[in-house]
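Here is the structure we will look at.
One protein chain is absent from this view; the other protein chains keep their places.
Here the chain labels run A, B and C in written order, and each chain numbers its own residues starting at 1.
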Amino acid sequence: MSKKKIIYTRAEMLKLNKDILAKRGVDIESIAEISYQQQSKYSDQVSLNVCVESVEKILSLRDIFHHVQLACEIDRLAEEGLFQGPIQDIIEQDFGLFGVDETMGLDVSSLYGTIGQTNFGDIDVNKHGIVQKLNDAGKEEGICHTFLDDIVGAIAAAASTRVAQILNEDLASEDNGVERFSIFDI
Amino acid sequence: MSKKKIIYTRAEMLKLNKDILAKRGVDIESIAEISYQQQSKYSDQVSLNVCVESVEKILSLRDIFHHVQLACEIDRLAEEGLFQGPIQDIIEQDFGLFGVDETMGLDVSSLYGTIGQTNFGDIDVNKHGIVQKLNDAGKEEGICHTFLDDIVGAIAAAASTRVAQILNEDLASEDNGVERFSIFDI
Amino acid sequence: MSKKKIIYTRAEMLKLNKDILAKRGVDIESIAEISYQQQSKYSDQVSLNVCVESVEKILSLRDIFHHVQLACEIDRLAEEGLFQGPIQDIIEQDFGLFGVDETMGLDVSSLYGTIGQTNFGDIDVNKHGIVQKLNDAGKEEGICHTFLDDIVGAIAAAASTRVAQILNEDLASEDNGVERFSIFDI
Partner (left out) sequence: MSKKKIIYTRAEMLKLNKDILAKRGVDIESIAEISYQQQSKYSDQVSLNVCVESVEKILSLRDIFHHVQLACEIDRLAEEGLFQGPIQDIIEQDFGLFGVDETMGLDVSSLYGTIGQTNFGDIDVNKHGIVQKLNDAGKEEGICHTFLDDIVGAIAAAASTRVAQILNEDLASEDNGVERFSIFDI
């Protein structure tokens, strides 16, 4: 069997993620807006820019790449009726007790700390911004957003947490008057 | 070293949990009310009774027993200033980026399925019922509820999920006209 | 759109899970044997019977039903080359840094307590019993076991933890000379 390409650079992963999300009707800004709404409640130093930057960073990470690509493909396969057995209808109908999408979302949202996971729970239950739109559209015949709305909400929650970490790091540096040693150089 | 008692029966664990929660100002009903509010949005077949019963079942489980007892004790030790080093002030002040309490809450809330974890996120961020009261009281001098509000919210979220599972099981049995084979006999 | 069946009884879910696992080459006994090997190290009171019973209980639960059905179907779809984009080769080749299968496994394995998750890690890394066989067979042309080996290992880990809980509950009851109040009535 010829060796297939399975390892991608971060630039490639970012591009492939943007492409597949666009195909499923989601752009970076609509994800960043959820983060902006969550964080601007706590601080007036948050800009939409840092939220957009955060979403792009997240979309270039390997684990997130795998989650996004798989989530979008599961939804597409369900739309095309390609699953066999009971799981086809369970995914297609977005059954309320089906939780594998939330399991994946909880993993994605923990990227910059545990509070990302509670942020994700809030977005998932209360359906902020684009998440509500995806959820509604997913109820139409032939459209399945069962995994997409969770993965998008989870990225927004992780971005939101990244922004909170940056703001706190700035505070820590001011307190100490020392050169910044970024929390994001991990 | 004399052998110490570390294994408790379920009846003992329920009693010990009720006692320590009462000492910290929390009763079963106030936890059950959060579950009731969450689930009565989705179905009119939910009673406060089944929520109370669910909270009591949860409080008799071994993993939950360990979480509840440790959470209450960490708060008390912080109130008495018995932690050494930076963690004393971080816990006492309930620092927003401190997430070990949420890590424990996420574990507790997953008891009856993943959607318990998103329910917990909702309760944690939007501070329903007793969770808001605990959070407010925890800001007073000498009172620390850093772990308590999360553990209480997580129990409510798990109870809420148990109720959802029971309702769906009833539906499944009706569909089939078969004798009930309870999901809670696990 | 006609209403489709998405809610199953526990008896139905157990049967459907046994069927799909058999189709993918896995029977209950081979899963139970991993649990037996893990737990018989700690106690000589473990029987293969209680491990088989535990695996069957687990396979009848709703969250596990969803995980098992989806995991088996993802592997089949990858075998048939039905995923589009980079995720097809990543799943088919079982890329070492692909972790969505482990994310699902960690969720399944936590069913009876956190130690199930470390038991799963041990099984996943050291590839006990049927897990090793599935992993090896998955390297052959046309066979994909990327999700199957993790879901099987996770069920074994959860069963192993259930057995440990039963043994400890027996000890607690003996200590107290009281009627048994089962931990598994949750």
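One rule holds in what follows: a residue touches a chain if its C-beta (ideal position, glycine included) is under 8 Å from a C-beta of that chain, and two chains touch if they have at least 3 such contacts.
Since we're looking at a predicted model, the values are computed, not measured.
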Key: Neighbouring displayed chains - absent chain, whole complex   = A, B, C
Absent-chain contact - pick from A:Glu92, A:Asp107 or A:Asp124 = A:Asp107
Inquiry  = I'm checking contacts with the chain that's been left out. Which of C:Ile7, C:Ile34, C:Leu106 or C:Ala156 qualifies?
reply    = C:Leu106
Key: Positions on chain A where the hidden chain makes contact   = 5, 7-12, 57-58, 60-63, 107, 110-111, 113-114, 165, 168-169, 171-173, 175-176, 178, 181-186
Message = Considering the whole complex, not just the chains shown, which residues of chain B touch the missing one?
response = 1, 4-8, 16, 20, 62-63, 66-67, 69-70, 73-74, 76-77, 82-87, 89-93, 95, 97-100, 103-104, 107, 141
Remark   = For chain C, residues touching the missing partner are 42, 96-97, 99-100, 102-103, 105-106, 113-115, 117-122, 124-126, 164-165, 168
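In this text, only the chains that are shown with their structure count from here on.
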Ask   = Is the contact between copies chain A and chain B built from the same residues on both sides or from different ones, judged by whether over half of the numbers are shared?
value = same
Query = What is the Cα-based rotation angle between copies chain B and chain C, on a 0 to 180° scale and rounded to a multiple of 5?
reply = 180
Key: Centre-to-centre distance between chain B and chain A (centres being mean Cα positions), rounded to whole Å   = 27
Request  = Two or more other chains in contact with one residue: find those residues in chain C.
outcome  = 5, 7-8, 62-63, 107
